[in-house]
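To keep things clear, I will list the structure first and then write my remarks on it.
With one protein chain removed, the remaining protein chains of the complex are shown where they sit.
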Amino acid sequence: MKTIGVLTSGGDSPGMNACIAAVACNAARKRLRVVGILGGFDGLVEGRGTELDEKCVSDIAGRGGTILQTSRNGDLKTRLSASDIPDTFGRLGVDSLIALGGGGSMVAAKMVADTGFPVIAVPCTIDNDIEGTHYTIGFDTACNHSVRAANDIMDTAESLPGRVFLIETLGGDTGHLAVASAYAIGADAVVVPELKADIAGMCRRIKTEMDSGKACAIIVIAEGAGPSQKLADQIAEVTGRRVRPTVLGHAQRGGHPSYWDRTTARRFGEMAVQLLLDGGSGAMTALVGGSLTDVPLCIPVGASRALDVDTYHIINRSAQ
Amino acid sequence: MKTIGVLTSGGDSPGMNACIAAVACNAARKRLRVVGILGGFDGLVEGRGTELDEKCVSDIAGRGGTILQTSRNGDLKTRLSASDIPDTFGRLGVDSLIALGGGGSMVAAKMVADTGFPVIAVPCTIDNDIEGTHYTIGFDTACNHSVRAANDIMDTAESLPGRVFLIETLGGDTGHLAVASAYAIGADAVVVPELKADIAGMCRRIKTEMDSGKACAIIVIAEGAGPSQKLADQIAEVTGRRVRPTVLGHAQRGGHPSYWDRTTARRFGEMAVQLLLDGGSGAMTALVGGSLTDVPLCIPVGASRALDVDTYHIINRSAQ
Amino acid sequence: MKTIGVLTSGGDSPGMNACIAAVACNAARKRLRVVGILGGFDGLVEGRGTELDEKCVSDIAGRGGTILQTSRNGDLKTRLSASDIPDTFGRLGVDSLIALGGGGSMVAAKMVADTGFPVIAVPCTIDNDIEGTHYTIGFDTACNHSVRAANDIMDTAESLPGRVFLIETLGGDTGHLAVASAYAIGADAVVVPELKADIAGMCRRIKTEMDSGKACAIIVIAEGAGPSQKLADQIAEVTGRRVRPTVLGHAQRGGHPSYWDRTTARRFGEMAVQLLLDGGSGAMTALVGGSLTDVPLCIPVGASRALDVDTYHIINRSAQ
Partner (left out) sequence: MKTIGVLTSGGDSPGMNACIAAVACNAARKRLRVVGILGGFDGLVEGRGTELDEKCVSDIAGRGGTILQTSRNGDLKTRLSASDIPDTFGRLGVDSLIALGGGGSMVAAKMVADTGFPVIAVPCTIDNDIEGTHYTIGFDTACNHSVRAANDIMDTAESLPGRVFLIETLGGDTGHLAVASAYAIGADAVVVPELKADIAGMCRRIKTEMDSGKACAIIVIAEGAGPSQKLADQIAEVTGRRVRPTVLGHAQRGGHPSYWDRTTARRFGEMAVQLLLDGGSGAMTALVGGSLTDVPLCIPVGASRALDVDTYHIINRSAQ
């Protein structure tokens, strides 16, 4: 093996750049070349790449987003047949691949690996919804955004009591980000796409607590369970309280990666290079039981990790 | 004069606590007592107060919100007649008042001052919409929230080009916060309640620019010109681009006050105590032409400051 | 069991308040009283306490430091004999104890538990140096401070190439915080109290790399390996480069607790209440292998966790 291609695919997440930097630096020390493929799997098909040496990546690790850009086109099969793979990579001059991305990207990585081309995948998504790993790069930074919003809201909530605040998180069609955020900030309820919420019951509980003197209530809703304005209207109607929504939107996906995301991104990046050097392929770097390891990209690759239902019920104070 | 009452009224703003601390510390050095009136003008009517010495305020200046809490009931006239004023303040043991708040609070402060009771007002609102001063405490911190959101969004915008982002700011029924934020972040357009926007023209311009290679567009909308979802739908329809909104909500009103808000809050607080000592009343501390000064609380007190229309047009690239 | 006493001891760490809030709220739901003991073990001896209900803790979880204050006097034995314990707690009206703190506090907690009084300890220190748990509350927030400083420094480092930057972290007489920070930010070297550094070799390596075109170098030094000015002078002499130190100091110990610290603080706090209810004592809540659990406060309680020497050598590019 002489040249590693690296690409970022799907939604970007903070820490992708730190992982790219780790791949480039670790490869350089092992005297391997690295080619950054631009624009995700689309860019792979189109043969767009650029050499990445240590100098190129010297100041990127602390930046959000991805310098390689990404694309949402996970449906690699419609664009690339197995027989095209050798030529596609040949044009870029790479003989192995490290693919960073979310669930859809893992599927595409598996498709490439199945053709015999060496591929290691690195799970990167703020949704933390990939089966096989307890952690995906970007989740911690995204959760810190929720916590910061809650801190800011508490300042005004305590100053003018009697209000209800909604925080809408990202998370696509999963609720990991919402549940983790809600538990951390001590939210009074959380609404996610995976589970049908008893909105009426929740509103009555909030009303009872606030009528008994609770100064404010904070409810977290995942974007996939929205629209949050509808929920805000329902809460306002039942509680008779003013309800103010904060929608984090794509601001939640940006910003400098946190300590944990930079650490994990670097660990995963260094591990991915070593796995390729050791002849590995078809695997994903993973955090399992507190340890860094790798797991096979097997079926059902890209499956969504199950929600932490226990924590959901703790937040919602509901019987389990 | 022996005892100053201090209260915060209307929407809280970051820097109120720093101003309260400045009042308490400056008064203590001049051997005056300070009573914090709880819950704004409502608390005044109800006679709720607490002594504020230097120790009480030693760790509050850096916190958002107001430890005195506030109330939205600006309509003091319906609750308090001029003849009640002496007794109302007598019960609290205060013989002068420093009132922190927005436009509505300035009206209430004027009403009290008109009865002959010594009152100095300090303009505090993130809306920066009070006639007579170029600056109101909290505005800078609130604008920094917009800038931070834009920085975060840019990370992801550059990584996955072709999208449009909306940022909805607070600002009540004024657009100062939206215009200042939009200019600072280099937004492509801004929509405010004071001026009728040519939404269709704006969408066409954004479409043209993006079709010509511009990676992303950011549009700022004031809450008073919302709902932002409606605007998002219009932009999506015309441009054919995915539009992602971020609604800052009340998170924009919280957080640690910035350097500038702490500085101005302290200046205004120290000045307010001195003005009372010098026998002043019916005045508002103000920033005019870069200098700290005081202006009379005259009619039309509480009037909204005119929008900076020139900057509005620079942002929207429109003829003036 | 009816009333839990809770205290914070040793150096404060961000997340202590979130843990106190979790203890108070969880206890309230289980119809237990909570008394906050003020000023750590000193306050325990002096019988200083205050009732903590849910309302008291409603707005503290997001704040750094500890509302209960702390004291550095870990040497409980000189102030309290085993026979005093029943009376000491009797005066405060508490029949069990949750003690938050670092290594010294674990020793004191063990001493109390050994008298037969029910005690659960919660590891809280930004140093992350307690044997028996992989994580102590506050470490993540403290590491985020290092990362933020590095991000800030990189802006100017890239703008005016050719300089060396030192970042001095806290960490007492251990290097966990320095090593974790240095790995995350991709520092060029790290100096810790546990291991003798080859300063001359390190300086020569930095000089060689920079003379070959590397734009800047960042070196992390733990406070226990300082003074950093001495190191700065050595580096400047060998490399001929200007060396600029940043000393995080106690700013690294403050600030809002991060997502991870709030989550772990709440988990540990809820677990501590449950452990007491289940009749447990003499145990410390812990994170082991990615799972929350509890471990006995056995000898050598308070021992320092061993440094991650592998990571140290990766950072310093040294043979192991």
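Labels A, B and C are assigned to the chains in the order they are written; within every chain, residues are numbered from 1.
Throughout what follows, contacts are C-beta pairs under 8 Å (C-beta built on N, C-alpha and C of every residue); 3 or more make two chains touch, one makes a residue touch a chain.
Please read these numbers as outputs of a predicted model, since none were measured by experiment.
J.: Where does the absent chain touch, in terms of which shown chains it meets?
T.: Hidden chain, whole complex, touched shown chains: B, C.
J.: Looking at C:F41, C:F117 or C:F165, which makes contact with the chain not pictured?
T.: The missing chain is touched by C:F165.
J.: In the full complex, which of B:I137, B:A180 or B:I219 touches the chain missing from this view?
T.: B:A180
J.: Have a look at B:D95, B:E158 or B:E194 and name the one touching the chain we're not showing.
T.: From the options B:D95, B:E158 or B:E194, the contact with the absent chain belongs to B:E158.
J.: Based on the whole complex, identify which of C:M154, C:V179, C:M271 or C:I315 touches the chain you can't see.
T.: If we include the chain that is not displayed, C:M154 is the one touching it.
J.: Could I get the residues of subunit B that touch the absent chain, sorted low to high?
T.: 21, 25, 55, 58-59, 61-62, 134, 140, 143-144, 146-148, 150-151, 154, 158, 180-181, 183-186, 213-215, 256-260, 262-263, 266, 287-291
J.: What residues on subunit C make contact with the chain left out of this view?
T.: Looking at subunit C, the ones touching the missing chain are residues 8, 11-12, 14, 16, 63-66, 69-72, 145, 148-149, 151-161, 165, 168, 227, 229, 244-255.
Criterion: only the chains that are shown with their structure count from here on.
J.: Under the document's definition of touching, what chains do subunit A and subunit C have as common neighbours?
T.: Both subunit A and subunit C are touched by no common chain, going by the contact rule given at the top.
J.: Considering subunit B as a copy of subunit C, what rotation angle in degrees (nearest 5) results from a C-alpha superposition of the former onto the latter?
T.: 180
J.: Farthest chain from subunit A, going by the mean of C-alpha atoms per chain?
T.: For subunit A, the chain whose C-alpha mean is farthest off is B.
J.: Could you put a whole-Å number on the gap between the CA centroids of subunit A and subunit C?
T.: Subunit A and subunit C have C-alpha centres separated by 28 Å.
J.: Centroid from C-alpha atoms only, then distance subunit A to subunit B, rounded to Å. What do you get?
T.: Chain centres of subunit A and subunit B, defined by C-alpha means, are spaced 35 Å apart.
J.: Two-or-more-chain contact residues of subunit C, please, as numbers and ranges.
T.: none
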